[in-house]
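A single protein chain has been removed from this complex, and every other one stays in its place.
We just call them A and B in the order they show up, numbering each chain from 1.
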Amino acid sequence: MKKIGVFICHCGINIKDTVDVDRLTEELADYPGVAYIENYMFMCSDPGQNHIKDAIHERKLDGVVVAACSPTLHESTFQTVLKESGLNEYQMEIANIREQCSWVHTDIEQATHKAKLIIKTAIEKLKLNESLYPVSAPVTKKALVIGGGIAGIQAALDIADAGFQVIMVEKKPSIGGHMIQLSETFPTLDCSQCILTPKMVALSKHKNIKLYVNSEVESIDGYVGNFNVKIKQEALYVDPAKCNLCDDCTEVCPVLVPSEQDEGLSWRKAIYIPFPQAIPATYTLDVENCLGLEPIACGKCREKCIAEAINYDATDTIIEEEVGAVILATGFDLYPVENIPEYGYGKYPDVITSLQFERILSATGPTGGEIYRPSDGKVPKEIVFVQCSGSRDPEHHLSYCSKICCMYTLKHAKLYKHKVHNGQPYIFYIDIRAGGKRYEEFVQQAVSEEGILYIRGKVAKIYKEGDKMIVIGMDTLSNKKIEVKADLVVLAMGIVPSEGSHDLVKRLKINTDDKGFLSEAHPKLRPVESLQAGFYLAGTSQGPRDIPDSVSQASGAAAKALILLSSDKIYHSPIIASVDEDLCSGCAICVGTCPYGARELNEVSKVVEVNEILCEGCGACISACPSGAAQQKNLTDDQIDNMIKIIASGK
Amino acid sequence: MKDFEPKIVCFLCKWCTYSGADLAGTSRMKYPPNGVVIKTLCSSRVDPQHILLAFSKGCDGVFIGGCHPGDCHYQSGNYKTKRRIILLKKVLKQLGLNTNRLRLEWISASEGKKFANTMVEFTDQIKKLGPIPKINCE
Partner (left out) sequence: MKSGYFPGCTLKTNAKHFEDSAMQVMEVLGHPLEEMENWICCGTVFSMTTDDLMLQLASIRNLLRAENQGYDELITLCSMCYNTLKRAKEFILNDEENLRKVNDFMYKEDSKFKGTTDVVHLLSILKDRITFEEIKNKVTKPLTDLKIGAYYGCLLVRPKELAIDDFEDPTIMEELVDTLGGEGVVFPYRLECCGAYQTIIEKDVTVKRTYEIINSARNAGCEALITSCPLCAFNLDQRQKETSEEFLEFSTMPVFYFTELMAIALGLKWNKDWKKLHYIDPVPLLKEKGLI
């Protein structure tokens, strides 16, 4: 029989306060198989680890049970201890007596009893554990970046600069994301486009980066290090190689569509270039609005195009790529402003969103950077900014803080003051959250020098009277109802995950939180990794954040991806399915249960074989096997049965 | 007489419910100590035979926790579990067992509260049902 060492951790007082560790040590000492048992204050500490190592050597242990916190925290710590002591790391089991025992129970008697059962099940499992060695597979040294905003661009450039191939997929006709729409950026007030376009150009010229715009990822199969990606690219009605950017097509196009780039504040044609610095620099034909796909109806642009770049018969294509790592940078959208009908957006043209105001402020925007209000083109003399529009309102809208609104609203007010010197900005706010480098100074300077009036309270309603917008709110500092007559109202809308990301994550099986933002593997210690191996997160796809945070996170995600791409082989967990050839009757019921195609019936031997690289170890095939031939390594039916017997005995 | 303390086996999938149970711990939520956890990679690893064994060996309740439909880490494991449990419940009925002794719930990694509440409810339910009658289905 295996000689097993049991090590019970106090975790300071976290375990010891509710679980009587001394009694456990005493009671389990005689349990069959236990050759050594001790308890210690912090098993995970260096001295604690040394206790285990010493015991392994002195007592010639074959396996170790550590009764401590959840295996998600220290499984690898203790596996390393075993490896360093010359044992196979799979001869270690963790009994989770903290998260699932001491922290959730109060009665010492009951908790100690439960902890005993948990440790016994771990011992029983360990008794039948095999020594296993990771399965290895080669790594495709190429990365996929989904989303071409600032986060995606940064991640792609970092990986490409390190010498690896990058595939970038962007849904829109140009990369640049929301950042290309912005006017100037806080707290330095440097021009957003001026700092972004060099990166966009660098990306388009990079020899290691292949860019697909108007494209979406349809599916990703395979496993970490070896993904097969299917990309659907919308038909290329305008051949980028032939298009010479003469703009003749736009001039003749009869269709007007609200411009996405200008957030509906201006019009574009059905054949268009999203903005002058678009990457790739080519025109796009918007199929949904174009009349020309039926050439009888229109066809003007093709007639006009000297370069013969326009082809109405183009079709969607599916592109297949193989990559080793995937970076998700799917970005954000504004919270739908229609959800707040009392603010009158859509009803009153002079109630606009913060992104629309960015366009008004932008030199490339619909007003050329001059501040005019949409209804009548007047310069607004009084302007109200409504922070937290849709944010921090768990009863009706988003419960969370969108993080960037305090700062960009202040920036809006400042830029407005710089252009309309005699104008008066008012900002309704709940709190001012300026926790960033030089953010607080940015706020203080504006409040003391720029004459921006802050009103602490929420806005209840906005309506129009004459040509003024009346903003009714509450000033919670003076406890008075307040009415501001304004020429223009800007709603600092909250942030939600981008619309397209919802379907994408469903297709790719990526975990999200309850708000739809992508879940990180650990909120503090693994913030740029997804729970799904080989997927990394960048930018606002993971939660609201500003540009510096998005960029640093993107570089972090790139670094994590590079760790994977720069290794020659990846190692796959050996906790996978196996087949006992003597027992297998070749019925192949299991083959149908495998979601990965990892099981195949060998037509010659009439026995099912397991592809160890494809197998993820879910175990669906094992419970389907009628003969018990299929087993999961280190979680066999016998192991589970023995654990059940412990629990059933209640002793 | 001492209160009846049921014995409950909890099969929790590593990705969702096990993490949810950990979260309940991290959040210091309280629930009764009757359920003891066996961690599986996926709820679909749970063979109906394990459940029958548990009942025949004297467990008063069996709980299985998996990922929400559509969220299975292994694409479709939870659907397989769901089908197996529906079938197994019919068998339990034929064996004369109250099908409420077996419970399948979808609890995600962010639903610590749901895990704790479910444990409270399920333990309470099993207490009301009383000790398991003797069966032999090996």
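Just so we're on the same page, contacts are C-beta pairs under 8 Å (C-beta built on N, C-alpha and C of every residue); 3 or more make two chains touch, one makes a residue touch a chain.
Remember, predicted model here, so these are calculated numbers, not experimental data.
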Seminar exercise, completed: Within the entire complex, the undisplayed chain is in contact with A
Seminar exercise, completed: Answer key for A:381, A:461, A:569 or A:606 versus the chain not shown reads A:461
Exercise. Of the residues A:109, A:342 or A:503, which one touches the chain left out of the display?
Worked result: A:342
Exercise. In the complete assembly, which of A:470, A:533 or A:589 touches the absent chain?
Worked result: A:470
Exercise. Residue-wise, where is chain A in contact with the chain that is not depicted?
Worked result: 340-342, 461, 463-466, 470
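Heads up, the rule we're going with is that only the chains that are shown with their structure count from here on.
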Problem set entry | Footprint of chain A on chain B - complex, ascending | 7-9, 15, 19, 21-22, 24-26, 28-33, 36-42, 44-50, 53-54, 57-59, 70-77, 80, 84, 109-110, 116
For this session: Quick one: which bits of chain A touch chain B in the complex? Just the residue numbers, please.
Result: 70-72, 96, 98-101, 103-107, 110-111, 113-114, 117-118, 121, 506, 509, 511, 513-514, 519, 531-532, 575, 593, 595, 616-620, 622-624, 632, 635, 637, 640-641, 643-645, 647-650
